[in-house]
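Complex shown without one protein chain; remaining protein chains in place.
By letter and in written order, the chains are A, B and C; residue numbering begins at 1 in each of them.
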Amino acid sequence: MSEIKEACGVVGMYDPDGENVAPALYYGLTALQHRGQEACGMAVSRTDKERGNVCFHKNLGLVSEVLTEEVVERMDGNIGLGHVRYSTTGASVAENAQPLVLSYIKGTLALAHNGNLINTPELKWELIQNGAIFHTTTDSEVIAFHIARERVHSASVEEAVYKTALKIKGGFALVIMSPRKLIGVRDPYGLKPLCLGKRDNAYVLASESCALAAMGAEFVRDILPGEVVTITGEEVQSKMLPVAESRAHCIFEYIYFARLDSTMDGVRVYDARIRAGRMLAKSHPVEADLVTGVPESGLPAAQGYGLESGISFALAFYKNSYIGRTFIKPTQKERESAVRMKLSVLESAVRDKRIVLVDDSIVRGTTIANLIRMLKEAGAKEVHVRISSPPFLYPCYFGTDVPSNSQLIAANHSEEAICEMIGADSLGYLRREDLSEMADGLSLCKACFDGAYPMDYSGV
Amino acid sequence: MSEIKEACGVVGMYDPDGENVAPALYYGLTALQHRGQEACGMAVSRTDKERGNVCFHKNLGLVSEVLTEEVVERMDGNIGLGHVRYSTTGASVAENAQPLVLSYIKGTLALAHNGNLINTPELKWELIQNGAIFHTTTDSEVIAFHIARERVHSASVEEAVYKTALKIKGGFALVIMSPRKLIGVRDPYGLKPLCLGKRDNAYVLASESCALAAMGAEFVRDILPGEVVTITGEEVQSKMLPVAESRAHCIFEYIYFARLDSTMDGVRVYDARIRAGRMLAKSHPVEADLVTGVPESGLPAAQGYGLESGISFALAFYKNSYIGRTFIKPTQKERESAVRMKLSVLESAVRDKRIVLVDDSIVRGTTIANLIRMLKEAGAKEVHVRISSPPFLYPCYFGTDVPSNSQLIAANHSEEAICEMIGADSLGYLRREDLSEMADGLSLCKACFDGAYPMDYSGV
Amino acid sequence: MSEIKEACGVVGMYDPDGENVAPALYYGLTALQHRGQEACGMAVSRTDKERGNVCFHKNLGLVSEVLTEEVVERMDGNIGLGHVRYSTTGASVAENAQPLVLSYIKGTLALAHNGNLINTPELKWELIQNGAIFHTTTDSEVIAFHIARERVHSASVEEAVYKTALKIKGGFALVIMSPRKLIGVRDPYGLKPLCLGKRDNAYVLASESCALAAMGAEFVRDILPGEVVTITGEEVQSKMLPVAESRAHCIFEYIYFARLDSTMDGVRVYDARIRAGRMLAKSHPVEADLVTGVPESGLPAAQGYGLESGISFALAFYKNSYIGRTFIKPTQKERESAVRMKLSVLESAVRDKRIVLVDDSIVRGTTIANLIRMLKEAGAKEVHVRISSPPFLYPCYFGTDVPSNSQLIAANHSEEAICEMIGADSLGYLRREDLSEMADGLSLCKACFDGAYPMDYSGV
Partner (left out) sequence: MSEIKEACGVVGMYDPDGENVAPALYYGLTALQHRGQEACGMAVSRTDKERGNVCFHKNLGLVSEVLTEEVVERMDGNIGLGHVRYSTTGASVAENAQPLVLSYIKGTLALAHNGNLINTPELKWELIQNGAIFHTTTDSEVIAFHIARERVHSASVEEAVYKTALKIKGGFALVIMSPRKLIGVRDPYGLKPLCLGKRDNAYVLASESCALAAMGAEFVRDILPGEVVTITGEEVQSKMLPVAESRAHCIFEYIYFARLDSTMDGVRVYDARIRAGRMLAKSHPVEADLVTGVPESGLPAAQGYGLESGISFALAFYKNSYIGRTFIKPTQKERESAVRMKLSVLESAVRDKRIVLVDDSIVRGTTIANLIRMLKEAGAKEVHVRISSPPFLYPCYFGTDVPSNSQLIAANHSEEAICEMIGADSLGYLRREDLSEMADGLSLCKACFDGAYPMDYSGV
């Protein structure tokens, strides 16, 4: 039930046997829908056509709303890419939907981008003072423009992409389609995820491994931090950007963003969340009758807490899955918060029980406070809150949309104060020193918790 | 993950203080959406207007699609009712959506109906041979017509409703709105649920208690089988139909239809499902490492199985909640069934484990077979299937849309054969003799399992 | 440019050779669109199917909006009927769209109705006190209900229709479809038009002859006032209602309602309008340089005026045909009335000219006043207004929606006053005594001009 928003999800596919990749892209985007629900789109082309012949469709809305059966049936190509978007930079308008499809010196170029650059203003200024025009307010158009400019003096599109990747700073995972090549790029820190899959002779790129499965592809490997992979028919070529001081995988993928069934950089997301729960049980034990989680995001860590502590895990809430984006907010007379319309307590499960309630994070604190009140009204004797991440204290500059400091409860209150404000009997956060073990020793970016940014962000 | 379809859900409200009931009806219908996703609608009126002045809106679609903010804002009345529909009788067309709004001798009459009559043909024939015309193919119009005819010779609308209720046979819960009265009727067997709630001075009728909570109302009591309640301002009057041989509450409400957080006829749905799991553990024990359920319908019984057996309960599937009604079915090339797009296995949770997999029912057997295969592909050593209801063997004549016998795997195969067909290591159904305990001793209709229908249905 | 609204248009077709009549009905309704733009619909069935199997579609909107290609392609039947509606009785809601499709004692009955009854309340009361229910507020449902009731004691549907036609009073043209018969009825006065056509072996019924042409059918004859025609396959049977005192064809069909290329009761609409213009020239001559008409309705009479007077006929306005129903009304700043957005003066044509401006009627007077001002601003020296009908003085009870008396300029002002109010240099109305010659001697209802109603309307 996190209020943290992820940037985007990307997917790409190239089938040298000429099979239409549009259905697979659709399934891949459906599997990545959790990474962005604001807009989506996809573009496909035929590699045997002169200079490309790109067909694309994008708009505000869910995959099921934008990429309807009618739309997908009209799309045909053996190379293509797709995108789901949660606005980070750029206003929330249809014009900013991706993929970006452009014509440039070598024909058509399409680009899908997850992440956020920290040097966009200087990159854009360089172009604009040379007379460039921009149709959108996205980082992606700036990147595409640089690729087009580099392409003039480069031997190949992958060389132009490589030169551009040297210039852009921040967290990014890119999928780029030229008339006859599919290129994937991952930032040198590995902040944003990207992996490679294969289905028969076709290669697939995707933000998460769960998309590969949905596309019928086998997982091959993660794209390395700083790697530029170029898929030309049945071959995959790779070239590395200069090495960053260190890798810095975004810890929030493991805490909340990534799908529970994905594996990223060798670490299963499910395992990481179970471990987080186990470590919480060790660092913040409590006597209780029941451990439960806030659906859906708190459930795996709750299971982990249960496994470690021996307290039995159970479901304590019913979730109404028909409450959609168009839900009319309740009035005062109904005396019901939106939370209560979406979640209701299973009274028999909680009456007279001492409960451990696990969630992945606390942002404003209002949701968890509501749930605690609901549990107590239903007869819970005690509610001990455990959070499977440390308190948020610092902004993210790489594409995660955390509310501003003034809205972050942890930035302005002590743990004791928060515990009292939300009405919990005790409160425990995952310790910062446990994050590394949660991610099985991966080198992480955990700047939102400790302020240690992997790169200089001054000027953002 | 049941393929059984429920008839409908109904809701009604009368606020003598003049408060607009439209928002509350909207929240009530949202809470009842699980009972019918095909069509919905609501009608409101002002009791202080001469002869009613009904405003209504209904159409095919979900509550959030049909009753949009714009529509609900235009509706104003202190008396009203609403309906969510899953077609049982009548074709799936907009004309058959409810509530039915009609003019008759005393002004406007609106009616919402859950259930199925078994003597519709004779009731309709009686009217039609007297020159009646019908706009729809629903039972509801037949009922309304009889009420209108009885009204001519009755002292009040509730008397006309009572006389009509004497004639109709089957399972039914009705909410009826006349210009200044709200009437609820429940069939003499109590086949279909209906309960009464209160918010300040306003009375509320609803199919399930979960709708009362969503409307900000307190639960008062269940409407009795055979009870006709008439709400006139702040008063509730009650009159009983002749007593049926016995009550016969539909067991399927407890097995699958009703919302997990509802209480019906004194029995909590959650408790019933936990008990079913416990009894399964007793009657069909097995050695295993893990018990899990098919999301969402199998989870409570799985918890119950775990509690009784001591085997730890855990989640084994990730559910993609963005797979909607418009999802494009995968092609062969994607090698993925629709089930796999919706559910994926959490590999770490199941690898090398002996698993008990619980679901509420088996209809065709294809879904459970898919899930078993997915678990085994993910490394599960054994998969023992436990079903929290007995095998379906007989058709329902009272409003539950079970597939025809030829499609029911249990009607055509032994348990051993089914176990092999679905690829399970063992299979156990809830025993028929345990149903009564599941429902805490309630008098039940369990004809779909044993063929013992509560009333004569010949001629249907 | 009349503000008078017509009731409706109807069409029906029965092809005994089994050809699908849906496309022809669509063309017929398109040709009748001028008779009603609020709602439309059509229903078709197959006569070789047991008890009918009616497919229908209706909604608010134009034919091109409601009966889209997708909808028409799904409709198949060799018998059918259609309707375009301008609300006269009944609110302007989708529920009141026609045709009405009902089930009754003999299967399915569909009905399309043009006109207005004057004894609806008593007809409805008779039914309602016997316990009838009504879904709509239209006369049509009342008629259908009476047909269904009569059918119980009648040997055939046409007998039931005949008995019903004996009871209903007012102006009406009905097309009725039973499973194997198509029936047309015209009121005994002939107030509302209806004609018969033929295409190969198929018979066609339509409000106007222009619809027959659009359907590929030849005109056979007008249905007689008081005639009930029953089309059974290749045969047409006819039965007459008791003779009315006199025929009373609605003069407004010739003045404005009917399409310029239709012929009704033996009189060409075009000829009638030319004659009206000629008679105006005789009764209200004036010296002028140019005669023109208000597009489109004033043009034919303007031509007639020119022919008789020798003054040359010319177009003086440009009409912007893209000004649709959704046009945003101009604000004060734009200083332009909606009339000016729709019509603009062709300055060269009118500068320094003495102009005769012809229109079919004056209701409120605002439109003609605007046009006169526009002509004078463009340099016209004189503007002499000639109206091809007498002043409106009395309400219509038979289906023509004339604004109430308080809004009728002629009901409250002398001709001299009106002339001054609209800014004309002279004003002449067609004389009441010329109406008969206009319609070539037909027996007319001209009650809106002289108050001589063809039947007693007390109690309306």
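Here, a contact is a pair of C-beta atoms (placed from the backbone, for glycine too) under 8 Å apart; a residue touches a chain by one contact, two chains touch by 3 or more.
Quick caveat, the model's predicted, so the values are computed rather than measured.
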{"item": "Touched by the hidden chain, restricted to displayed chains", "value": "A, C"}
{"item": "Candidates C:129, C:237 or C:312 - the one touching the absent chain", "value": "C:312"}
{"item": "Which residue of C:101, C:143, C:157 or C:214 touches the chain not shown here", "value": "C:214"}
{"item": "Hidden partner chain, touching residue among C:30, C:207 or C:309", "value": "C:30"}
{"item": "Candidate in contact with the missing chain, chosen from C:8, C:42, C:72 or C:418", "value": "C:72"}
{"item": "Contact residue for the chain not shown (choose from C:189, C:270 or C:449)", "value": "C:270"}
{"item": "Interface with the undisplayed chain - residues on subunit C", "value": "19, 23-24, 26-27, 30-31, 33-34, 37, 62-65, 68-69, 72, 210, 213-216, 259-261, 268, 270-271, 274, 296, 299-300, 303, 306-307, 312-315, 318, 320-324, 326-328, 330-331, 333-336, 340-341, 344-349"}
{"item": "Touch residues of subunit A, complete complex, unshown partner", "value": "101-105, 109, 128-135, 137, 141, 144-145, 148-152"}
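Methods note: only the chains that are shown with their structure count from here on.
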{"item": "Topology of the chain contact graph, where touching chains are joined (line, ring, star, complete, other)", "value": "line"}
{"item": "Identifier of the chain whose CA centre is least distant from the whole-structure CA centre", "value": "B"}
{"item": "Whole-Å gap separating subunit A and subunit B, where each centre is the average of the chain's CA atoms", "value": "37"}
{"item": "Per-residue overlap in subunit A, given as positions that touch at least 2 other chains", "value": "none"}
